[in-house]
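Removed: one protein chain of the complex. Kept in place: all other protein chains.
By letter and in written order, the chains are A and B; residue numbering begins at 1 in each of them.
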């Protein structure tokens, strides 16, 4: 080895290159096409991984997600496929102690694989930006009250005439650990969120105590609720049915129980419900957190540490509860 | 054999240079530390800025602002003490121990004056640590800075004591250089603090 190193090392180590013969190019092309086909297929499958598309926003988000899955699959399969090829076909023999070709780098390749991610990043960011704008997410809040000089016109707001009456305003009150929905125009309060189909909804989110999060998976909508800092969130339900609202920002002991039903119904049904609810006298709703807290002394967990918990707020008193 | 390195290259005068290396390393490490430390202050400053520009009730009820005269005098004293410790350093370099000690003690006295002045100001304020975000920020910033002034004085005290150990400076001046640098750092921070707290009202 020392003999080799004496004469050889000065001249031999710079000029190794990755030579790719034309037949290889063809094969690479074929592989790329196959990968692309698989990626597009999986991208299409990815719609099924998400909850039902119950809001106008969900259509937009799902398109973006599917795009990212397609691209991600391509990158993932490309990288792991290459590695796997090496793993299967380029192992050293049991007694082969020689080294591989001393390739140190390749400027062209390195430029390509820097440039492509940069382009991809701008593509992904640009597309995400477009979707974000189309969703018309409310931004009348936030630290640092700077707005980009772009008009946030929403696709949905454009189709459903963007007049004040077209927007249904509902107040959402979050507390440890209950949701209360108030319909200011009809003086109705409820622990179940009823929404008219096809109408733009604007919710005013407030919290009585800690951070909470307003999240309806079927709507792809999520917004933290910050005490002493009211925020709005807007969306358009487009599919009747029963969905789930969950608290998405950790809010203490009974966080997981802080859920509510969301009923999307036709405008008539919605109005009917409002009228009938208005006739009900307010009573305390059942509240899982409060119930569990009461039973804390006679619970039957296999393991008990007896750590104290913040007491739940008293169950909300509302016209309508389920 | 293309890459023979002659033995001259290799025989570093390790024994002699060892201490000097160590000093240079320590100073380098100390500067790195101070850079990191300054980010804590920077974070507090940013917090102050955010509160001041966004808080709805910035000043606690009944408080109209901060008195500026005494803090200004304090500021002058503290900032000029940076020059005094610099002179002390110079004396040490010329091996004038007496001059060094006199100026070091002067620095300590000025720092102590500042701290006492700060204490007097605190005791006369009509708001406390828990009086809203303004009260919190005010005491947090001045308190955290005051802690640094106190540490600086402590370091100077140690340097003063050490100067009485015979042969203390044979191994270099890292201790006093670092103490002095720390003191300048504390002063610069105070200038920013003074602007934020007192001038920007």
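We take it that a residue touches a chain if its C-beta (ideal position, glycine included) is under 8 Å from a C-beta of that chain, and two chains touch if they have at least 3 such contacts.
Please note the rule applied: contacts and distances are computed from a predicted model.
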Going by UniProt, what is the name of the one chain that was not included in the view, given "Phosphonate C-P lyase system protein PhnH", "Cytochrome c oxidase subunit 1", "3-isopropylmalate dehydratase large subunit" or "Ferredoxin-NADP(+) reductase subunit alpha"?
"Cytochrome c oxidase subunit 1"
Touching partners, among the displayed chains, of the absent chain
A, B
Chain A residues touching the omitted chain (full complex):
1-2, 4-5, 8-9, 12-13, 18, 49-51, 60-61, 64-65, 68-69, 72, 75-76, 79-80, 82-83, 86-87, 90-92, 94, 96-106, 109-110, 113-114, 117-118, 120-121, 124-125, 128-129, 131-132, 135, 137, 139, 141-148, 152, 209-211, 213, 215, 217-218, 220-224, 226-229, 231, 244, 246-257, 259, 292, 299, 301-311
Contacts from chain B to the absent chain lie at residues 1, 3-5, 7, 9-12, 21, 24-26, 28-29, 32-33, 35-40, 42-44, 47, 50-51, 54-57, 129-130, 132-133, 135-137, 140, 144
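Everything that follows uses one rule, which is that only the chains that are shown with their structure count from here on.
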Could you tell me the distance, in whole angstrom, between the mean C-alpha positions of chain A and chain B?
47
